[in-house]
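Worksheet: the structure to be examined is printed underneath.
One protein chain omitted, others in place.
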Amino acid sequence: MIVEMRTGATPEEIDAVVQKAKSLGLDVQLNVGTNKTVVAVLGSSTGQLATDILAVLPGVENVTRIMKPYKLASREFKGEDSLVSVDGIQIGGRRVVVMAGPCAVENEEQIMKAARIVKEAGGCILRGGAFKPRTSPFSFQGLEKAGLELLARASDKWGLPVITELVDPHDVGMVSKYADLLQIGSRNMQNFALLSAVGRSRYPVVLKRGFSCTVTEWLTAADYILAGGNNRVILCERGIRTFEDSTRFSLDISSIPVIKRYSHLPVIVDPSHAAGHYSLVPAIAKAAVAAGADGLLIEVHPNPKEALVDGLQSLTPSDFARLMEELKAIANSVGRYI
Amino acid sequence: MIVEMRTGATPEEIDAVVQKAKSLGLDVQLNVGTNKTVVAVLGSSTGQLATDILAVLPGVENVTRIMKPYKLASREFKGEDSLVSVDGIQIGGRRVVVMAGPCAVENEEQIMKAARIVKEAGGCILRGGAFKPRTSPFSFQGLEKAGLELLARASDKWGLPVITELVDPHDVGMVSKYADLLQIGSRNMQNFALLSAVGRSRYPVVLKRGFSCTVTEWLTAADYILAGGNNRVILCERGIRTFEDSTRFSLDISSIPVIKRYSHLPVIVDPSHAAGHYSLVPAIAKAAVAAGADGLLIEVHPNPKEALVDGLQSLTPSDFARLMEELKAIANSVGRYI
Amino acid sequence: MIVEMRTGATPEEIDAVVQKAKSLGLDVQLNVGTNKTVVAVLGSSTGQLATDILAVLPGVENVTRIMKPYKLASREFKGEDSLVSVDGIQIGGRRVVVMAGPCAVENEEQIMKAARIVKEAGGCILRGGAFKPRTSPFSFQGLEKAGLELLARASDKWGLPVITELVDPHDVGMVSKYADLLQIGSRNMQNFALLSAVGRSRYPVVLKRGFSCTVTEWLTAADYILAGGNNRVILCERGIRTFEDSTRFSLDISSIPVIKRYSHLPVIVDPSHAAGHYSLVPAIAKAAVAAGADGLLIEVHPNPKEALVDGLQSLTPSDFARLMEELKAIANSVGRYI
Partner (left out) sequence: MIVEMRTGATPEEIDAVVQKAKSLGLDVQLNVGTNKTVVAVLGSSTGQLATDILAVLPGVENVTRIMKPYKLASREFKGEDSLVSVDGIQIGGRRVVVMAGPCAVENEEQIMKAARIVKEAGGCILRGGAFKPRTSPFSFQGLEKAGLELLARASDKWGLPVITELVDPHDVGMVSKYADLLQIGSRNMQNFALLSAVGRSRYPVVLKRGFSCTVTEWLTAADYILAGGNNRVILCERGIRTFEDSTRFSLDISSIPVIKRYSHLPVIVDPSHAAGHYSLVPAIAKAAVAAGADGLLIEVHPNPKEALVDGLQSLTPSDFARLMEELKAIANSVGRYI
């Protein structure tokens, strides 16, 4: 950490900063400039230290963190790419893994049809929500346990592993009986009780980015899961909130190379929630693969016009099949396959 | 809802929209313009209906919601201001209620000293966190139950009701044994499991604004609590995330008159988390009272230099006492008192 | 426009809205609901009308615009894609046009080397700034007219048309003596004096998106140029300002399909200013081509370590050559070529 003293800071104030840093077991180096004194505080744990501890001292103008606050998710901690295996499917390798299905499980016929569409078009994991965190209490909240059972049945029939969202820390055991891959939604990215619960398990987890969290906060949230001993973490970019209103969220395409630079974890992309409209999904999905995403999480519905949730952003079966063909071409052009 | 058809939409496409709306029990009025056909869909429940249901139909360009999505929190639902009473203290009336204390309960001496400072300067509710949702798993996470016990002791000794944060839906009963006012933090504003749990209780709740949620989403989150039958809801503005980096968050001062216009619920302001630096807290606190806030939630610590959490944004005892005097003058100038 | 009256609005208030709309030559349709009266105001010019004119009337709750505020840039105004031709190179067709070069023209050797690099790797337009709008007055401001002369010399020698930025409305004539394509920078997207000046000319223009302007405002700014009679307008997405700080700006990849949906104008992408770091440029550039961009504007410098401006986001000659090969593969995979 770099502590910038105020112009005119007294020697006593500077000394207090030095003593405080030493009391925390850190090394200190003093840079006495003509205008400013700057104190460099060094040590391997400074990334995890709150800057406040020094910023609050008298005579301090500003404290800047140099080490990143996340640790276990960083590429400095682990140099090679992590691979997460789900039922024999590797995420983070040469294959671009397509997970697809409806936003919410609605009934047996719907989820069975959806699974067939996904399978036939070449998708390899089935998505479907049973617990739906909805903005309004008056909206459809999901089939809950009955939905999980339907998902499991579709999974068996079509030989597709299943990903579904978890919302309550007390449900890890129950949900993972039915699902192969647990999803933590955007609104729960900083639900630390939920992250810790999942970290204590050994199930693979897709951690969606909070729609207004930075990449740094996202990787620090991943640290909660990794710190529990569960290293089967997959990140999922799904758009951030900006002033732009022609899409539901702004997909942060740059987050893919940023993650690849700073972290060893695989990263996938959900183009559907970012777009908010089916007509925009293909372009975003193709961009994600070109940018290096390890997978996609796409909403497809047997009949979007009748969908109970998010029909507008769901692809029809034929649009999905066409997109899969286009994605295969893009994947090949960047040395991967679907 | 207003459904704008694409230029060149066919009569069949327009008719499908009309039929869909009617099937949902809604009234429809057709506006056939020279360039565009616009379908107005009317009915008292359109605010709670997803726009997707119509937007997904062929030939539809765009669907605009006219009714607000929240209902129980709206001033249209309840015209007069709601008052929430906590241990005889009314929030939402002429008195501007100051809640103050440290970010985290650290030990008995600290919380006892803090309670004394709050009491002596004229504050009327004691704040202090026992469960701390922290960005990094390596940061101090709070004293948990032991912290609640210390809070309750300070409350008894100094005759101050207590507000504290709740993070797990299963803890409502336990936490409310010790606390008079439950706080739902910014990162949990859309933790619907938590909102529902609190809604099933009858304890007063402070619902902090999600740092990147709109006022509309905030009031819709309040609907989750109100829908459970708990109408003791207080809103708390605490800053939103923007591109500005000289403060931790940007306090949205306009949200106060916006809430007063659209909702009957009381609204308080937390200037400390928005500012992120003690030197900025007084100006923001004074602005909040001038803008019509019903209360303040301020961080004060017996010795900010030794604080375990957020010391940089905590006021010292003397700064807090001085601010209280300034706030009294402002409150008087807008016809209220502290 | 849709005018939502307040609950309890009087018949006189409703009538005042109707009369006002009629006085503006518009058609009106009344929707009297049980809770709300809604007035639909119809006519082909409502997109260009300020909503304030009705919103300010007593009893009005809210006014929503249905027609987009831009007109000439819209796909409704012109159904087929516009092609802009620069010295025989068509922008907006099957070819993905790569424009590249240094951020600023520094001296003859630098711009000559840069032109050669661009030409040899397959780029077809040379970029280089002579007037540099810099955040600080103490930064290098560009070579101005001398820079334009060097650019023109490089253009002649290597047979590459030239794009350069224009900052003063009085310089249109002078700059276009040297340049083939005028660039309006992000900070000037709403410099209406500059837009109008360019609109009165017949030179092709690249209009960069304001870094915090919506797509709608961007297309409305394009209307300023089109309204002057100059229809040679190319849009350029270059990243928007968000809370994310790991990149300089967040490239809004979704803006490409959004523009294609709502406008007939070609759209190119500048991955360099969004990324802010050379290591992130290739992934973003590839994503842009996959998403359907009609061209790219890339910073490349013979020796980024010695660049006077924005060296960190400039590609080296070898990185640029490698990227061009990768881009050709992506372009082919989406049915285009470079």
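Going by the order they are written in, the chains are A, B and C; count residues from 1 in each one.
FYI, a residue touches a chain if its C-beta (ideal position, glycine included) is under 8 Å from a C-beta of that chain, and two chains touch if they have at least 3 such contacts.
Since this is a predicted model, take the numbers as computed values, not measurements.
Trainee: Among the chains in view, which touch the chain not shown?
Mentor: Across the whole assembly, the hidden chain touches A, B, C.
Trainee: If the hidden chain were put back, which of C:Thr7, C:Gln29, C:Gln190 or C:Asn332 would touch it?
Mentor: C:Gln190
Trainee: Out of B:Ser155, B:Ser212 or B:Asn231, point to the residue that touches the absent chain in the complete complex.
Mentor: Of all options in B:Ser155, B:Ser212 or B:Asn231, contact with the hidden chain holds for B:Ser212.
Trainee: Could you tell which one of C:Tyr178, C:Tyr224, C:Tyr262 or C:Phe320 touches the chain left off the display?
Mentor: Considering the complete complex, C:Tyr224 is the one touching the chain left out.
Trainee: Just to verify: which one of B:Thr242, B:Asn303 or B:Thr316 makes contact with the chain not shown?
Mentor: B:Thr242
Trainee: Which chain C residues would touch the chain omitted from the figure, given the whole complex?
Mentor: Listed in rising order, the touching residues are 48, 50-53, 55-57, 69-71, 133-139, 167-170, 187-188, 190-193, 195-196, 211-212, 217, 220-221, 223-224, 227, 241, 277-278, 304-305, 307, 309-314.
Trainee: For chain B, which residues lie in contact with the unshown chain of the complex?
Mentor: Spelled out for chain B, the touching residues are 212, 214-216, 240, 242-247, 250-258, 260-262, 274-275, 279-280, 282-284, 286-292, 326, 329-330, 332-334.
Trainee: Touching the hidden chain in the full complex, which residues of chain A are there? Just list them.
Mentor: 2, 4, 7, 27, 29, 31, 33-36, 38, 40, 42-44, 62, 64, 66-67, 76, 212, 241-243, 245
One rule holds for everything that comes next: only the chains that are shown with their structure count from here on.
Trainee: Please give the pair of chains with the highest number of C-beta contact pairs.
Mentor: Going pair by pair, the biggest contact count turns up for A-C.
Trainee: With over half of the numbers shared counting as same, classify the chain A/chain C interface as same or different.
Mentor: Over half of the interface numbering overlaps between copies: same.
Trainee: From the centre of chain A, which chain's CA centre is farthest?
Mentor: C
Trainee: What's the distance between the Cα centroids of chain B and chain C, rounded to whole Å?
Mentor: Their C-alpha centroids are separated by 38 Å.
Trainee: Quick one: report the Å distance separating chain A from chain C, using the average Cα coordinate of each chain.
Mentor: The computed centroid separation for chain A versus chain C comes out at 31 Å.
Trainee: At least two partner chains per residue is the criterion; list those residues in chain C.
Mentor: In chain C, the residues touching two or more other chains are 212, 242-243, 245.
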